[in-house]
Each structure stands twice: as C-alpha cells, then as structure tokens.
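Complex shown without one protein chain; remaining protein chains in place.
So, chain A:
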Amino acid sequence: MKNRKVKLMQGNEACVEGALAAGMKFYAGYPITPSTEIAEICSQKLPLVGGKFIQMEDEIAGMAATIGGSLAGLKSMTATSGPGFSLKQENIGYAALAEVPCVIVDVQRAGPSTGLPTAPSQGDIMQAKWGTHGDHPVIALSPTSVKETFDLTVKCFNLSEKYRTPVMLMLDEIVGHMREKIEIPEADEIEIYDRKKPTQDEVDTYKAYRVNEGEIVPAMASFGEGFHFHVTGLMHDEFGFPSNDADTADKLLRRIMNKISDNVDDIVMFEEEFMEDAEMVVLAYGGTYRSARSAVKKARAMGLKVGLFKAITIWPFREKRVIEIAKDQKKILVPELNLGQYVLEVERIVAGKTEVHSLGKVNGEAITPDEILAKIREVL
C-alpha cells in the first residue's frame, strides 16, 4: 500500500515539487508573474536539500547562471513568463548548441510585450520552437493539470539529461495558478534519468563532444572533475574547440537535430479519447485542453461524433499520428489561446488531406467549453 502524500496545490507549486523529485539542485531566475511562485518556493526548498537558489539581476542572467550550474554538475532550472521568455532566448540557443541539459519553465501570459499581465495565454508555443536564432533542437511539453505539471516537470529533467538539451515546460496561467488535489508519488515510483558521465579512466582520452558507440549524446563531465574540456557557443569539433570547417559545422548541427528527430517515439507523448467513430477531432493542449474535453463530452452527449487528442509533447510534433487522423478524413479543430499558432503546424502536417479549423482567443480569458462546442457544431 503506497503512502502517497495528498495535497491541494497550485500548478506552479507542483512544478517545483516535480523538479525536486527529479533531482533539481540549482535554480537561477528573475521574478515575473505568473511564474514567481516557482522562484519563491525554490528559494525556500532548495537549501533544505543542499541545493542552491539565486535571484539574478535579470532574465538573461537567470538563463546564463542556470547553464553554468548545470555545467558544474547540478540539475538546473529557471522559470519565467512571456517577456522573460523572450529575453532568455539567446542563451537557450547556447544551451542547445553546447548541449547543456537544463529546464526552462514558461508560464505563458498574454502578450506581445507586457501585454495583459497576467491573463492566460498560449502565445509562446511558436516561440518555444523558433525563439532563438538558427536551427536548433527543441523539446517542449505542456501540462493540462496540477498532477500532470508534477509528472511533466520530472519528464522535462529526464529528457534534458538524456538528450543533453534544454527542455521547456510550457505552462500557462490557467494551470500554473490553478489549485487541484494532487497525489504525490513516492520516490521509488518516480523514474529518474541522470546524465551519462565519462569515467575517471577516460581523463586523458576524453573528447567532450564525441558520441561513443551506441550512445545518443556525448558523455558529459562536470567542471572540476579533472577533465580539462572547453565549452563554447561557436561551432565546435569533437574536443569542443571552435571550428570554421564547413563539414564540422554541418555534422555538428545535424547531429544535435537528429538526436531529437531520431527519437521522436521516445520523446512524444499524447493521449486520445472517443476516437473510434469520430468524424472530427479536437486537438488541444495545456489549459485549453480542459475546456476541450468538457466540450467533447457535451458534444458526445448530443450524439456528435467528436474525438479528443491531447498533445502533451508540443515539440517535437507527433506527425505520424496526425497524418493517420487526416487520412481517416477526420476534420481537425485546434482551439488555443492565441490567433492560431499550433494550428499552423497541424495544417503543415495534414497538407490538405483533411479540413483543419482554428479557434483562437486573445482577450485574456480562457476559451470556454461552450465556445468550443459552438465551433464543433459549426464545423460538423
């Protein structure tokens, strides 16, 4: 019989609990609503487990210090919201190219700019993919409940450690500030992945960016362990040293892209309900999924054949499954708290094989089940 703790907590609080369960020992950030509780709770809880919290002078520094903490060997996280997410982008690209595992939480609020502080939004979904310059690997997850926030934060750490890449948790103000009952799993129920490190026998032969046979990413030493390696945001060779060589650059960028695209099955999570006879599918994520589910159940009660697809992993996109849905001639509706961002990706994947509809909202209020239901009836 498991003796799980049952608590009433906020999404933001569950995020910290998940991070601690995953082994977070370092947090650097800057206050911004609606993510601030994450910093506050980290400042309270990290020292209790021997971890470190630091409030930096700005968002950019928060991202930089998070990367520094990870290079020194600690599982590291930062959290922010819209404007801060914009400021962190350059160093997110650094972490992607230098292959530094870390977790970035974005509790999305309505933008652009200072926008509507701090009304909910899902306006940063495309920024998560394209926010930093240059091609770069992206993993982003988006939870729909407090419990899922806990679970996905653990998952974010595991994916970042496994693939040596920054991973984003795309919360939104709805889930971040919502309070729900959550049963916290016990430590032995939580799967934890720690980065693979080189052994001490490899001190003299270690190449910081060489992928060993059968591995997905290079083994990662920490500063101070005797491996004199170099880390840079320049294109680099297997030793980590800068290189302007065309082949070296091409090989490196393709390798860090492929480590994600070759492992989509391991990374992508989604859930489906009411799909068998569905003539139409509502594809939703984050806080909006909650309204979508309610709308689909109402539609079913009315005899409408509507299915539900929950995108848990936002990036990379579950292309294979969505193509199947499109081939089955099921219409797709994407409700989201922006003027149609994720729907663009759905349209790209579907490529005209079925009808794709968008339901966007940007007035700072959540999309209601009735609004989605009305759209379902219009489309069907």
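One rule holds for everything that comes next: contacts are C-beta pairs under 8 Å (C-beta built on N, C-alpha and C of every residue); 3 or more make two chains touch, one makes a residue touch a chain; residues count from 1.
Everything below uses one rule, namely that contacts and distances are computed from a predicted model.
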Undepicted complex member, UniProt protein name, chosen from "FAS1 domain-containing protein", "2-oxoacid:ferredoxin oxidoreductase subunit beta", "ABC transporter ATP-binding protein" or "Putative ABC transport system permease protein": "2-oxoacid:ferredoxin oxidoreductase subunit beta"
Listed residues A:T114, A:T232 or A:T368, member touching the removed chain: A:T232
In chain A, positions touching the absent partner: 25-26, 28, 47-50, 52, 54, 56-58, 60-61, 64-74, 76, 90-91, 94, 222-234, 241-242
